[in-house]
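The complex is shown incomplete by one protein chain, all other protein chains being positioned as in the whole.
Presenting chain A:
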Amino acid sequence: MSEANQTEPKIIKTLEEDDEFEDFPDDTKWSSEAKSINNPAHLWEEDWEDDDSNDAFAQQLREELKKAQKQV
């Protein structure tokens, strides 16, 4: 089994088991000013469309659609 295959079940198991929202460590770390590096607005991006019409899945789809067109 490859290393990746060995770690996958571990990650799944950890995520499945750690389902409790734990208490926060160290009260003194809370500040009255937000830290910009943590700003959640920086977490997201808009462009995620799949433009790859040449991947193997799209190729297969193209082939099957071509075949179906011929049959019609």
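One rule holds in what follows: a residue touches a chain if its C-beta (ideal position, glycine included) is under 8 Å from a C-beta of that chain, and two chains touch if they have at least 3 such contacts; residues count from 1.
The definition used in the following text is that contacts and distances are computed from a predicted model.
**Student:** When one chain of this assembly is omitted, its UniProt record names it as which of these: "LYR motif-containing protein 5", "Protein Csn12p homolog", "Coatomer subunit gamma" or "General vesicular transport factor p115"?
**Tutor:** Missing chain, UniProt protein name: "Protein Csn12p homolog".
**Student:** In the complete complex, the non-displayed chain touches which residues of chain A?
**Tutor:** Touching the missing chain: residues 8, 11-12, 14-16, 18-40, 42-46, 48-50, 53, 55-69, 71-72.
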